[in-house]
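First comes the structure, then the notes that go with it.
A single protein chain has been omitted; all remaining protein chains appear in their positions.
Naming follows writing order (A, B and C), and every chain is counted from residue 1.
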Amino acid sequence: MRALPSHTVFDRGSGDPAMTLLHTAFDALLLLSMIVLAWQGVHARNMFRAVVSFMMFGLLTAVAWVRLEAPDIALAEAALGAGLTGALLLATLGRLEGDVSIERASRRAVRIPLPWAALGLVGATSLLAVALALPAPGLGGRVQEAMPAAGIDAPVTAVLLNFRSWDTLLEIAVMLLAVIALWSLGRDVLASPSRLPAPALPALVRLLFPLFILSTFYLLWRGGYGPGGAFPAGALLAAGLVLALLAGARVPKRVTGAPLRWALAAGLLAFLVVALAVMAESGVFFAYPEDYAPLLIAVVEIAAGLSIGVMLTALFLGGEPVSGDPVGGDPVGGDR
Amino acid sequence: MDVTRATENVGMRRPLAALPALSARLIGLAAIWWVLTDGSADAWTWGIPAVIAAAALRPGLRSAGAWRWSLPGLLRFLPVFVWYSTRGALEVAILALHPRRRPDPILIGYPLQLPPGPARIFLANLINLVPGTLSTRITARSVEIHVLAATPSLMRILATLERRVADLFALDLESGPAEVRRP
Amino acid sequence: MTDAIALFLILLGLLFFFSGTVGLLRFPDAFTRLHALSKADTLALGLVCAGLALQADDGLLRAKLLLIWLLVLISGATCSSLIARAALAHGIRPWQR
Partner (left out) sequence: MTAFYLGSAVFLLANVAIALLRVLRGPTAADRMLSGELMGTTAVALLLLLYGATGVEALLDVALVFALLAAMAVITFVRRTWPEDPAADSEKEDP
């Protein structure tokens, strides 16, 4: 179907010195840029410079995951790193006092005492030794063996939603706890007095929003066959919702309150209901009957995707939206 | 602003009037889904709900007015767009790579003949892609443009673009001479 | 033949990416740098997409590449204006000779 070459992994040179050189050059440049950006992200005196460096670091991290032949993680990193993480940091920066472009007061040079440096070096070396000593294919072989019983074609989705669904359940529970903790701190903090900068902004978001919805569904569907699934899909949905809020949309009245809370809890609830229901059948928590596994996994996937999207948006808002709040900025049409 | 609101509400009062627009929207979204899933037939069990959700969920943003496209306008617009954007990129590349040339930028106001609404937004975005111009603000009657160099052909380019955009949106412009105005 | 054209288009794209970077480093202020990015980089990506599309025999893959390019094009055009506007609103005056 594809005309392009279809080896699925990077064939790193395999004897051809020119290709090996290209691969090495790519990885070296990538690593070098990432180290510079990581250093800037932590140590830049200008806060804004640090945030931009961190966002660029996220972009390159996605490329690095591609190089490590982990497209699933690259996809999740792209959706989160290029989308919400950067937006969250930029929004936080806007809430700090003072002009963002002002340099921080210069700090004393960090001096690391010799014993600590030695200890750090030993620690890093032993970590490297452990990493190199790990069995090369990891658990991949055992996952492949179990795949026929997974009820789904994509190994990563099978691990997340079947073999290790307990971990995923707890991850979603932790996210929900984070939202509850944040909401208990107070109202949404991002109500902004600023005027909409230009009519072009809502026009752009109106154009992009349906594409975000389509892509969310697309990634959910893809999750059944390859890289995709609830986490990147949820991150993309959240990015679309946050964009709408930034362009001046308000949280609709009919959504605030109970519907919003149900949407937040839907992923965890679907997970628990499915886990308990299959226990009635098979006697084991999360042991899907093989015939129903694809359907059950799809249900959990959709609910989890929706919840992750709404939870990430809720985290961006920083508090529970009250009905009719001008969350994204000024009331509609009132910018003059 | 009230005018644009009024036009936006027409579709709601007469549901049948919105039918062509809605079906066009559904077809467009379905086409994008088809492209995304690489034409996979079994993806449509996900695709149909996806297209309906994408058509039904609106972000609740103020509309700048209805987008009305005209096909002949589009055919006249595309070559102009391709030509100008290629030229724009070439000019800026030459300016960047040439060892001695420096930009001579200036802010100008370009009086708009297009009526307020999506056509103006479209033009303002377009200006960013054509030779030497960058739109900064749309005011009531004009658009403020940062230009790399105030060349004689600049006004002609802008006027051509505005006419083509008017074609694209099936609008009539009473053509008056455009003047450069310093803000 | 198609290979040669694809090669040429991608190389041209790389040249535009390079000139965008040079513009970003050489131009005197944020506004002129915006010119370099919004024009050179979007066309560069378009050329790379076109080159790859020529290599593909699958029409839908070509459409996907076009979709990706259009998304970047539309976002880029709007964002350039937004940044320019924000800079003006924060009292940054355009550099003049």
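The criterion applied here is as follows: a residue touches a chain if its C-beta (ideal position, glycine included) is under 8 Å from a C-beta of that chain, and two chains touch if they have at least 3 such contacts.
Everything quoted here is computed from the prediction, not taken from an experiment.
If you put the hidden chain back, the residue from A:Val179, A:Leu219, A:Ala266 or A:Ile297 that touches it is A:Leu219. Taking the complete complex into account, residues 3, 7, 10-11, 13-14, 17-18, 20-21, 24-25, 30, 33-34, 37, 41-42, 44-45, 48-49, 52, 55, 61, 64-65, 67-69, 71-72, 75-76, 78-79, 82-87, 89-90, 92 of chain C touch the chain not shown. Against the chain not shown here, chain A presents residues 2, 4-11, 18-19, 22-23, 25-26, 29-30, 32-33, 36-37, 40, 46, 48-49, 52-53, 55-56, 59-60, 62-63, 66, 71-72, 74-75, 78-79, 82-83, 86-87, 90-91, 93-95, 100-101, 190, 192-195, 197-199, 201, 204-205, 208, 211-212, 215, 219, 222, 226-228, 232, 236, 239, 242-243, 246-247, 329, 335-336.
In this text, only the chains that are shown with their structure count from here on.
For the pairs A-B and A-C, the larger set of C-beta contacts lies at A-B. Each chain gets one centre point, the mean of its Cα atoms, and the points for chain B and chain C are 17 Å apart.
Chain A and chain B have Cα centroids separated by 32 Å. Remark: chain A and chain C have CA centroids separated by 26 Å (rounded to whole angstrom). Residue positions of chain B touching 2 or more other chains: 32, 36, 38, 124-125, 137.
Among the residues of chain C, those in touch with two or more other chains are 58, 61, 74, 78, 81, 85.
Contact residues of chain B toward chain C in the complex are 32, 34-36, 38-39, 85-86, 88-89, 91-97, 102-107, 124-126, 128-129, 131-132, 134-137, 146, 148.
Looking at the complex, you find that chain B touches chain A at residues 1, 5, 29, 32-33, 36-38, 43, 46-47, 49-51, 53-55, 57-64, 118, 120-121, 124-125, 137-138. Of all residues in chain C, only 15-16, 19-20, 22-23, 26-29, 31-32, 34-36, 38-40, 42-44, 58, 60-61, 63-64, 67, 73-74, 76-78, 80-81, 84-85, 88, 94-97 touch chain B in the complex they form.
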